[in-house]
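Heads up, one of the protein chains got dropped from this complex, but the rest are sitting where they should.
By written order: A and B. Residues from 1 in each chain.
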Amino acid sequence: MTTIPAARRRRNTLLGWSFLLPNFIGFALLTMVPVVLLFYYAFTSWDMFGGSEWTGLDNFQQMVRDASFRTALGNTLYYTVFHIPLTLLAALGLALLLNKRLRGVAFFRTVAFFPYITSIVAVAQVWNMLFSPGYGPINAVLRAVGVDNPPGWTTSADWSMPAVIVVGTWREMGYFMLIFLAGLQTVPGELYEAARVDGANAWQRLRAVTLPCLRPTTFFVIVMLTINSFKVFDLILVMTNGGPGQSTLVLAQYIYRKGFEENQFGYASAVSVVLFGICFLVTVVQFLVNRRREA
Amino acid sequence: MSTLLNPAPVLLPPAAPRPARRGARAGRILGYLALIVASAAVLLPFYWMVVSSLKTNNEVFTLPVTWLPSSAEWHNYVDIWTRSDMTTWLGNTVLLSVVVTLLQVLTGSFAAYGFAKIRFPGRDVLFLAYVGTLAVPWQSYMIPQFVLLSKWHLSDTLWSIIAIQAFGALGVFLMKQFYESVPDELVDAARIDGMSEYGIYRRIMLPLSTPALASLALLTLVNTWNDFLGPLLYLRSNDLWTIQLGLRTFISQYSAEYALIMTGSVLSVLPIAVIFLVGQRYFVEGIATTGLKG
């Protein structure tokens, strides 16, 4: 960065804040204040009705000993590690495929977005039924192609998470496809022309032109996917409710259980803070990597 | 200069290179077939939703699954209108969705310009704080937020939903990423031309980011439309209910009426689907920047 004169810097600061302010006032009052309070509650035995005692690091020490917390964290990481790349590829693939002047493309785009707006109850019901070990069509197909012992999917401790990951990807791909579609519009057409003149094939054009130009969009998608995966909640709730056993218990659900079901809001806040910390770290790393690439 | 500010339309690459015509047509037909099969698979849950809305309640969840109702119970669609207050709910939902979307798009894109194109100390840290709060599950701070808004006498008013939805960090983040793909040279050139920052935002950035604005608007609209927990906590008077809250409350009164649940779900999805179908060209037929970058 070149050195900027002090007066210019002050002017920029004022200007910058004038842009931020309308959003920032609302954001600070309505989101930041409660979140800061949450950070405070993480160090207390808060019970929601105002009764709270400063307990220092007790909640965090308890977390270290808590095997269920570790299970939930492990499951969340499991979900995240698979959900991010799968959804990213599916969304990008869909966007590239549907960013064309095809007849009926509007229809197909709408279809791809449908999983995101379909009622989650219906989504869970239909997928659970497709996965149903004894009666479901998925296992019927598997048996037909010679798999003797098809997995029990959502009713088996080993296969419930893969099943949830598949449904999570299916549900969110349309959402991120839309963002990629918008991002693709910022790719200058001349670059394609130039690449084509240079004799680049479709794959080379994708790697040399599309992906670099999409980088800010991809960054957004990856960060949002990370955050959404770490926070995954309602899908798990309706698909498996964390079961069988604890095989699909995730952090957001654990927080809800500890808080609203077991009345340990202080502890739940502490877990939220840890969840926040993990997401924040991952995001900062992504932010730095992204900036280095840009430079 | 004028070429810089007059964006050229995107030249979309044609679907297939252009070898022998017959091969292209066969490929196209195969492609369509694949798309149609994939669409059918994707739409299966929605199909099940529609079919279930035409069943009787105890027919909805059965073993094995029935893909066709024994007789179509169209009256479910009449019942839900006559027995509930759908018109009020729709009115509230439309009002909220429009206001929230407008506020989110406006303040979000405005703030995003500050984050993307003006350098000032503390900018990046503040931005990370914005994104960081996205990582905190709402369930864990919804009670403090509720207490706060109740103290301001905003709970049980439509303002509460506007307040908690309109200033989210998502819009700022999304728009900032799009503004970053607009070359700095373009902005600098305009500055040299004597345009103010606000002018650059309005005259250059906004037109350039139509697809992003449109997708942000749609995503915000969908989220506001489908939000259930927010209205559940804040809107207690029946005349303030949104469609999601109204339908689910209405349905849970008749706790085992699963067919009506699906009827309600179909009805609440349709407007969104129509908006998407009609509006989707704005998301993709925006205007791209000219090739300054690269």
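One rule holds for everything that comes next: contacts are C-beta pairs under 8 Å (C-beta built on N, C-alpha and C of every residue); 3 or more make two chains touch, one makes a residue touch a chain.
We adopt the following convention: contacts and distances are computed from a predicted model.
Per UniProt, the protein behind the absent chain is "Sugar ABC transporter substrate-binding protein"; the candidates were "NADH-quinone oxidoreductase subunit N", "Sugar ABC transporter substrate-binding protein", "Alkylhydroperoxidase family enzyme, contains CxxC motif" or "Alkaline phosphatase family protein".
For the options B:24, B:232 or B:277, the residue in contact with the chain missing from this view is B:232.
Only one of A:131, A:192, A:219 or A:276 touches the absent chain when the whole complex is considered: A:131. The chain not shown here touches chain A at positions 29, 33, 36-37, 39-40, 47-51, 62, 65-68, 125, 128-129, 131-136, 152-157, 241-247, 249, 257, 260-264. Taking the complete complex into account, residues 56-63, 65, 142-143, 146-148, 150-153, 155, 232-233, 236, 238, 248-249, 252-258 of chain B touch the chain not shown.
Just so it is clear, only the chains that are shown with their structure count from here on.
A separation of 16 Å divides the Cα centre of chain A from that of chain B.
In the complex of the two chains, the chain A residues touching chain B come out as 1, 4, 9, 12-13, 15-20, 22-27, 29-35, 37-38, 41, 48, 99-102, 104, 106-119, 121-123, 125-127, 129-130, 135, 170, 175, 178-179, 181-193, 202, 205, 213, 215-217, 219-220, 223-224, 227, 230-231, 233, 252, 255-256, 259-260, 265, 268-269, 271-272, 275-276, 279-280, 283-284, 287.
The part of chain B that touches chain A in the complex is made up of residues 8-15, 17, 32, 35, 39, 42-46, 48-49, 52, 61, 63-65, 106-108, 110-111, 113-115, 118-121, 123-124, 126, 128-137, 139-145, 148-149, 163-164, 166-174, 177-178, 180-182, 197, 201, 211-212, 214-215, 218-219, 222, 226, 261-262, 265, 268-269, 272-273, 276-277, 280-281, 283-291, 293-294.
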